[in-house]
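Got a structure here, written out as structure tokens. Questions coming.
Omission of a single protein chain aside, the complex is shown with its protein chains in their original locations.
By letter and in written order, the chains are A and B; residue numbering begins at 1 in each of them.
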Amino acid sequence: MRKTLAFAAALMAATVLGGVANAKTFVYCSEGSPEGFDPGMYTAGTTFDAAAHTVYNRLLEFKPGTTEAEAGLAESWTISDNGLEYTFKLRPGVKFQTTEYFTPTRELNADDVIFSLERQLKTDNPWHQYVPGTSWEYFAGMGMPELIQSIEKVDDMTVKIVLKKTEAPFLANLAMPFASIMSKEYADKLDAAGTKEKLNQQPLGTGPFTFVGYQQDAVIRYKANPDYWGGKQKIDDLVFAITPDASVRYQKLKAGECHLMPFPNSADVEAMKADPNLKVEEQEGLNVAYLAYNTTQAPFDNVKVRKALNQAINKEAIVDAVFQGAATPAKNPIPPTMWSYNDKVEDDAYNLDEAKKLLEEAGVKDLSMKVWAMPVSRPYMLNARRAAEIMQSDFAKIGVTVEIVSYEWAEYLDRSKAKDRDGAVILGWTGDNGDPDNFLHTLLGCEAVGGNNRAQWCNEEFNTLVMKAKETTDVAERTKLYEEAQVVFKREAPWATIDHSLSVVPMRKGVEGFVQSPLGDFAFDGVDIVE
Amino acid sequence: MTHLSAEPITPLKGVSRKEQLSEFWYYFSENRGAVMGFWVFLLLVVIALLAPVIAPHQPNEQFRDAVLVPPFWAEGGRLSFLLGTDQLGRDMLSRLIYGARYSLFIGLVVTTVALVGGIVIGLIAGYFRGWVDTVIMRVMDIILAFPSLLLALVLVAVLGPGLMNAMIAIALVLQPHFVRLTRGAVMAEKSRDYVVAAKVAGAGHFRLMFRTILPNCTAPLIVQATLSFSNAILDAAALGFLGMGAQPPTPEWGTMLAEAREFILRAWWVVTFPGLAILITVLAINLVGDGLRDALDPKLKRS
Partner (left out) sequence: MFRFLLRRLAVLIPTFIGVSIIAFSFIRLLPGDPVALLSGERVMSPERHAQIMHDLGMDRPIVIQYLDYLWGVMTGDFGRSVVTKEPVLRQFLDLFPATLELSVCAIIFAIVLGIPAGIFAAVKRGSYVDQTLMGTALVGYSMPIFWWGLLLIILFSGMLQWTPVSGRISLMYFFPSVTGFMLIDSLISGQEGAFKSAISHLILPTIVLGTIPLAVIARQTRSAMLEVLGEDYVRTARAKGLSTFRVVGIHALRNAMIPVITTIGLQVGVMLAGAILTETIFSWPGIGKWMVDSVSRRDYPVIQGGLLLIAAIIMVVNLVVDLLYGLINPRIRH
């Protein structure tokens, strides 16, 4: 209710200035409510779409449609020879947005960058806990507190970040939503007014869209930022219509109530493609779903058993039943769109006779096992139950009895980490920054055993390759190391790789200029509507 | 979801059991709807019992070459799948037939648990009165202060999703109605002559409660029990629909609906039939319940 006044004021301003009636409004039927508007505090893609990609910019930005980081608010940067000091030159003349609740008096400078990052790094920063219960999940998750030594202001337009150790993926991390750059001037004003929390409710940044208002669980409104350093957008207004149900989103899209929607029901995609008013863009997502055996427990410590089961999984059937084809069977632990993907690796073919033979060779009879199925739908695995049921019926054909188990999601994640876990776990991963390290080391490295490494698999050969790649900055060399690691992975089969899902984006025919992000973000700069 | 509470009814006394029964049947059979509901319900029981015999396929058998086949009368339908198949190529008819087992089982177990629990607690409260009564009734007030489905939802979240836990949760939210009914009836009966007489004759608490008083409060309890039966089925289906009830691949109707929801625009049959099955079952039970109430309620008989 309190929001309403500001909302009303903003609205009147918009009506007076812009003439809402003739404005070009782009409506996005988003899949959920944002958790808040400070991207550093949250981890959900929904929140990043609503805050990070509209209102804010970062020092580096992912080049649209790729996972390659390019200049954003930092115009250029240099890395010292020892790989520990990163010096960023800021882009001059970048204006912050002018809104009903704040009018900036200065342009972007080093203070803003330091403010945005230090509040996440330093526990004694007054903004570290500005909303009770704040935690900087992504910042911590990417290992930044252990990595960053200091953030220094060299001059007004130059910032130097000193690291404690070399880390090849660091630059890509700075392009991630949590590293969004906020206005220190705005924060100071909120602090003075005693309303620090507004930073999370009324965001203000340098991005392409200016925040107008949010009605909880219903709608978020933005208008194009006329002062945007990249030029004003072609659309005038951007609206997020929050619509959690996929079939409802489809109905709205069909009725022209929105222009673009994320995450359609795979069952509807065919009809969408046939609809003359719609077009559907597909792209391979940056993700993988897998079945992780517990490689420390008999008989799954025997590679022959793992291989046998891998050959008894009908990935095509899973892809059809779970995704209605909107996914590709996976053979490597990293997705095909990622650099260093080794296409020469050959997948275990679906062959029940061969699987039976391998089991016999391994001396395993009357095997009964548990398969863990996630209780929730994730982009890489829409329906783990269904996938498990398919595995169950195939495994039965080679004499393996499967019991499907599931737990509540948090418990599932927690229990599946246990080193002595009983059974194979269906799980997956969506890339954070597009670096292979974020899959191969994070999910299969020795350090991650008892944690992200659900296979509890520590293979010296594999681990050495991955660790070496982490410390190397030369991409060609890293590629070679990762390609080799994938060969080792396939030979040892700690996982059955299941699928990489396609990200399918249906939109109205008139929508132009939307570029899908392999990271799964929905960003609307450069979008236009041509009727 | 909804709870009609049956009015306490004065018991029929001084008539032999046989006469009572024939009078009851006379009034019950007067109500055509109730008789119809009774036969439908009986048919459902038979279907549930004979499921393995009459179902054309195994409920979880996947026909990979027959995914989302429409019912036989629709274009592209096949006679081997009379009501079509679902997203994994499982026969809808067979799943619905097996689903009847789950729904009736849920209704039976939940009602029994709620009924027995409610009667015992209600008898204790009504018989002993005093602080025991106060505490019990406050606890019942607390349970009734929450919307039943919401309370069941949170309870299932506590206990973990699954059919058994859903049944426990529903039984818990349904039993205050039995407690209130029993307590009210006990309090009304307690001061009657026959109870006082039994007490004077030296009957113990236990005997007084269960042998003397209880048989005279059965009529409203029977009516409430039929209502609980249908409520249990509805609530279990609703929990299944919210993903907190029976877990797939169990062919429970609510769970089938939830699983099939994404196909709502592409394959109407996967959504329509399970819901229809729930409606028919609940309707049949409610018809019987109405008939029972009319037959057992002398007030309405008069008019």
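In the analysis below, a residue touches a chain if its C-beta (ideal position, glycine included) is under 8 Å from a C-beta of that chain, and two chains touch if they have at least 3 such contacts.
Keep in mind that this is a model prediction, so the values were computed, not measured.
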item	value
Shown chains touched by the chain that is not drawn here	A, B
Chain not shown: contacting residue from A:Q129, A:Q149, A:N277 or A:T401	A:Q129
Candidate in contact with the missing chain, chosen from A:K304, A:K417 or A:K509	A:K417
Sole residue of A:G428, A:P506 or A:G520 that reaches the chain not shown, by the stated touch rule	A:G428
Candidates A:D124, A:D217 or A:D420 - the one touching the absent chain	A:D217
Touch list for chain A against the chain that is not drawn	1-5, 7-8, 11, 20, 27, 33, 35-36, 41, 43, 129, 131-135, 137, 140-141, 200, 215-219, 221, 239, 241-245, 248, 251-252, 255, 257-258, 407-411, 413-414, 417, 427-430, 448, 451-452
Contact footprint on chain B, counting only the chain that is left out	1-4, 33, 138-139, 141-142, 144-150, 153-155, 157-158, 160, 230, 234, 237-238, 241-242, 254, 257, 261, 264-265, 268, 271-272, 274-275, 278-279, 282-283, 285-287, 290, 299-300, 302-303
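Everything below uses one rule, namely that only the chains that are shown with their structure count from here on.
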item	value
Touching residues on chain A, where the partner in the complex is chain B	246-247, 250-251, 265-268, 271, 317, 320-321, 375, 385-386, 389-390, 393, 406-408
Touching residues (chain side chain B, partner chain A) in the complex	60, 62, 64, 67, 87-88, 157, 160-161, 243, 247-249, 261-267
